[in-house]
Structures are given as structure tokens and as C-alpha cells.
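Just passing along the structure, written as C-alpha cells.
Now for chain A:
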Amino acid sequence: MAGSLLQDMPGQDTACGQALLTMEHVTKQFEESLILDDISLTIKKGEVIVLVGSSGCGKSTMLRCINALEPIQGGIIRLGEEQIDPKSRGLTSIRQKIGMVFQSYELFPHMTVLDNILLAPMKVQKRKKADITEEAVILLERVGLKEKTGCFPRQLSGGQKQRVAIVRALCMHPELMLFDEVTAALDPEMVREVLDVILALAAQGRTMLIVTHEMQFARAVADRVLFLDKGKIIENAPPEEFFENPKTERAKQFLNTFSFETVKGKDKQGK
Partner candidate 1 sequence: MPDLGLEVLLKGQNMARLFTGLLAALKISLVSVVISLPLGILLGTLMTWKNPFIKAALWVYLEIIRIMPQMVLLFLVFFGTTRAFGWDLSGESASVIVFSLWGTAEMSDLVRGALISIPAHQYESGEALGLNKVQIYRYIVVPQTLRRLIPLSINLITRMIKTTSLVLMIGVVEILKVAQQIIEANRTASPNAAFGIYLVVFLLYFFACWPISMAARYLEQRWR
Partner candidate 2 sequence: MSPEFITKYLPLYEKAAWLTVRIGFAGVLLSIVIGLLCAAILYYRIPVLTGLTAVYIELSRNTPLLVQLFFLYYGLPKIGVRTDAQACGMAGLAFLGGSYMAEAFRSGLEAVEKIQMESAQSLGMNRYQTMRYVILPQAFSISVPAFVANVIFLLKETSVFSAISLMDLMFTAKDLIGLYYKTTESLFLLVVFYLIILLPVSILGAALERRVRYARFGA
């Protein structure tokens, strides 16, 4: 059973291709500013959506709203048929179906790697320790961290911690994975090892919503790229279209920030 995790698709409720996550006219306000302005989107099962935009424009907030870590002021968010609502009683069971990985890893410092992974499946899903351990060890091996089961987070590098965080989220068998700028705090050498894990998950057909600044990675992994600006989604296209021919001026400006003109040298014309 455990060995099938990375191949098998959880979430028997939703068939492949059907809408898994829907956001309808979602608005979020914080103090005076409107962070999310009438956001509507649908994520189908098996899709990988990458969310990009300038810093502070609400990408992380959107993920946090989906996971009900923040309240929304308007609109509806649904996972399958169920509405996601911070006040609802079924919230913990919905959250089990959504896995989230944070920029700051957020492993539990007082527990070993293995205990970090085992905690939620044992206490929340009431599964047997032996079963989860088997699954966890296999997953850790897949991400190259099998020998680290007994280590504490403080003994790991940033990239290793992030990979453990991903395994921890996966062991809950979520239908949807949320990645919140998970490589932003990592040294460049470690970014790759984490992105490789996410690419592998995408290859297996996992439904994922990824917020990232890594443009080449976004291009490789996404089915669709969403560009968020001033609280609105102003671009929603497959990666080739978005990166080669962005429709809006803002998107063009944004993409330009990732390319540098040479300062030295005579030829200053763009490519």
C-alpha cells in the first residue's frame, strides 16, 4: 500500500479532469487595502497552476485563504463540493485534503524528522504507526533523505528541511498541494533539489498550486500560469503563451525584471 503513494492518486471523490478547487468572486480586504479583488478560478484535478506576480501582491494571501488560514470577505472557495470556511466544523477534515508547504519550512523543532511526519497521520487520521512509518521511509528515500529519520530539524540544511516538509504534507494523502514560495529562503544550490521533488510530483499527476519566483521552473512545471496584479488575475494562460506573448503591459514589465541588459559592451539593443 505504501509503495503506491507516489503513483496512486488520492482523492477518489474527484475524477481526473474535474474541477477540484473553485474560487468564485473571492475578495479579501486587509485594513484599508483590497488584497484580492474578485478572484475567480478553477483548478482541475491533475493540473499544476503556477501563480506569479510582484512581491506583496497577494499571492501568499491567496494560498492562505484557500487553506482558511485567513478569512475572506466575499465569495466562495470550494474543494470539490465542500465549501471552505474558517468557521465551519468540517474545517479540519477539509484541511487534511489540502497539503501546504511554507517558505519557512515550519517543521516542529522539538521532534525528529520521522516524528514530524508521523504526528498528523497518527493523531488526525488515526492511522497505524507502522503503516505510516513504512510510507514515510519510502518517501524520504525518494527525496534522498532516508538516513535522516532520527535527526532534528536544526541538524538539517534548508533544502533538506523543505524536502522533509513536502514529505510531511504528502503523508496526509492530500488531494491538492499548495506551495508558498518554498525555495525563496534557500541558497541557490539547494533550490534545485527541492524543485526536482516538485517536478516529480507534477509528473505523477498531482494537483498543485505553486507560488514561485523561479521563472524557468514555472515554465517547466506549469499547465497554466496565473499572473496576479493589484489583487486581480490579469493573465491566465499556458506557460509558452505567458512567457513569450504576455497580453498585458503589467505582465510584460514583470517579466522584464527577470532579464538584464548588459551594462558593459557596445550593443545595448534587446534580444
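Regarding candidate selection, all candidates are chains of the complex that A comes from, given by their letters.
Simple rule for what comes next: a contact is a pair of C-beta atoms (placed from the backbone, for glycine too) under 8 Å apart; a residue touches a chain by one contact, two chains touch by 3 or more; residues count from 1.
Note that the structure is predicted; figures quoted are calculated from it, not measured.
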**OP:** Spot the contact partner of chain A in this complex among 1 or 2.
**Re:** 2
Original post:
What part of chain A is in contact with candidate 2 in the complex they form?
Top reply: 64, 67, 69, 92-93, 95-96, 98-100, 102, 104-110, 119-120, 123-125, 152-155, 161, 168-169, 172
